[in-house]
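Quick one: the structure is below, and I'll ask about it shortly.
Every protein chain except one is present and positioned as in the full complex.
Per-chain residue numbering starts at 1, and chain names A, B and C are given in the order in which the chains are listed.
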């Protein structure tokens, strides 16, 4: 089969690879029909995740059709349309049973990381019963792909961890796909104000269409000042960090109101300064989270009910065979005005 | 001044009464500009609440302008536009400090009940600092009146007590004003399905406009059957009782799914049968609540943000001097297709 | 092998039965070393659970040694000492993943109910990986047996569902084994007062030793009066029903304070009267629950830490071969002053 293979920093190739087969009784093999590229894939490409071995097929998102299941798989059968979760959950370990499969002892984020992933014609999914979801007959494929990672990430790490409540003032710092996902899902909890901060006017324009009540281009370094003005000097109830660098985490610390929540989504490559000399007395909560994808069933219901419209996150479409072009587009998101790109197979 | 006075079951009169004055340092006197009639007022009129004395001015909702404040009032001043909460909170007792002012040792629901109320030209408000809310300059008066009681009641006793979560299937049994308020505010929590059950097709039509995803006229006795069909036999996640009789509480017990919540809002005049022989093993939660009105600030923010539009609850408008006609209209809600009626003064 | 077999109401026999073998890859066969009798077994014997078929081996509690595991079992191996949960959890269905395996689509309470149980020399355990727990090397066997059902039941349905908080006044109505388990585990949450109500002075004496701060013999019909006196007329914060009849549920309704929780543990055979005409405005919460046994790992830690001493629940010891005598003792608990009886094998 064909797959997108990582060959070390800066090097990926769409090439022939052996078609995966069942290894464990709990495995399924899925024929991919749609996948996408994640910001994390770009991190891998830059060499930020040295644990990813040369020769690895990338990708941890997508939908497909079950091709084959092991003897231990009871909930899926050949021919079922399935949504692949970015988190593989054994369903048995302490972490899975605590509702934190991101730290599953046998799974977690392994697809396209420590085992071959979804940017391929076929993929092997371990612990299929607890790592796949059935796709309803009348579901829209595009929406389903967004449920693999980006929406649970925005929801769990952002809106839920941030404890967004009705009437809250929420700031989302970073309007990339994950920040926009937080923006969309924060609206499940009826905040009164949703302020989005970014450096890119186009993304801020998109944020407005996605429900932001105010947007701030922080290029001029005045984002903090503006947020404080908008909140009568009190700061926000929830600040969602969706970039992963010190500067944006710093903005969150400066705009957070007493009693507020800073929900970190960003993947950080370096430590940050935490201003405890100011914050120790501010009754704040800071959270971090690798997505657990435990809200996938809930999100699926909201999508099917029409309350969440993930399709709007998709800006570009390619055939899987053009995945290299897709990486280029997604890797130059500003220039290309790209959010999520869809790769269809065949 | 003129006021609507209760003279025993079935007897009310709009008549001259002494204008209220300050009694305690924590009192305010408010000149009413708008008030409304509550279902509870009809209960009083029917004689269901014998504790209400003859000679009492009715009404516990409304907005107005502060006429005078006692020496102990620090947050309001003459001329301030204020929203009157149906719950009077001393702010000091054990219950107030637990966030349950409905059971305030010196307050609770007293307006138009144990002290004179708001269906008058003026009203005395005890513990003004913790029982009034400032009305923002650009707020719509109609919306504000709905925040005195009906919306906090629907939200706290219905949506919040029912723990509505994104993706949930929620049934509201009873589409009167309080049921519709629960319907509106349940949408703060992004349920996937909102089923409304009533005997009146007109009210069900309104429920659809207010966001119901399905409506059921229960006249044929098949509501339970229909809900179970809609939920693949699993029952609903949340059932909100908004009538206050055994039959509707019975429906809630029959449609509630394992792990579900029954949130009672209805004012019950008689005991009901609880089917513990079935429910003991169903992991359900049943809640009751006299509104605490502690969510008024939150609701005010959602109204100001345009996320909640209380105005749609208003069907009729009268001058305060025509309050007797207004009672007749509201008391024949089915015939008149009435939801909330607004009384303006002057 | 020998096993205790149900032959219809009033009839049990300790007799030869085929030794169980693996049926599914996810099964384990466990050689029982200790088991016990549950109040539910007596209900079965009385014919209260007609779903239990003639020929069924009873029992859903106990510990043992893994004899054999199916190919799909990864967490247990032959020779492992294991605790058997009364709840069989597939770990994959909607209910298991919501943390409510009591309603597992393929499991739940099935042992000694719809499949053969633990009052036998051997038992087949479906979904072994998610229905068994490893016993630490230095654990006390007696304590472990109490973790199969009685302690998770008291904790989850009683203390947890009742939301016991530090400083609370808690009443436990019924001082049988399950009430005493609620009493023991409620102490995890530092209540200030723990009142136990029963008809049997001996059990009340035991309750005092188990941490009750006050006990009330309700034979004189004055329990409600006494509790109200003890609470300055305010009622209790939490009332735990641990009997399962209308009278005790009635006491709970009468003693519950505003804002309080009634946590039902009892298995009810008939409906009860719910006094909504009084309770609708009292801001109370009523919960029911079939134990999910999801707190078993937590309880295991508290036992190993010496914070919970389940051994004190055990009053009698028998060999498995004397199980008929054990049933007689446990079935005449008042006369025999029996709480939990231990059955050892061999």
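Going forward, a contact is a pair of C-beta atoms (placed from the backbone, for glycine too) under 8 Å apart; a residue touches a chain by one contact, two chains touch by 3 or more.
Predicted model, so just to flag it, every value in this text is computed and none were measured.
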| item | value |
| --- | --- |
| Options B:47, B:297 or B:346, residue touching the unrepresented chain | B:297 |
| Listed residues C:77, C:222 or C:301, member touching the removed chain | C:301 |
| Contact footprint on chain C, counting only the chain that is left out | 165-168, 187-193, 213, 297-302, 304-305, 307-308 |
| Sites on chain B contacted by the missing partner chain, in the whole complex | 25-26, 71-72, 74-75, 91-92, 94, 97, 99, 129-130, 294, 297 |
| Residues of chain A (touch criterion as defined above) contacting the omitted chain | 95, 98, 100, 102-103, 244, 249, 258-259, 264, 266-277, 279-290, 292 |
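We take it that only the chains that are shown with their structure count from here on.
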| item | value |
| --- | --- |
| Distance between the centres, which are taken as Cα means, of chain C and chain A, whole angstrom | 42 |
| Junction residues of chain C, two or more chains touched | none |
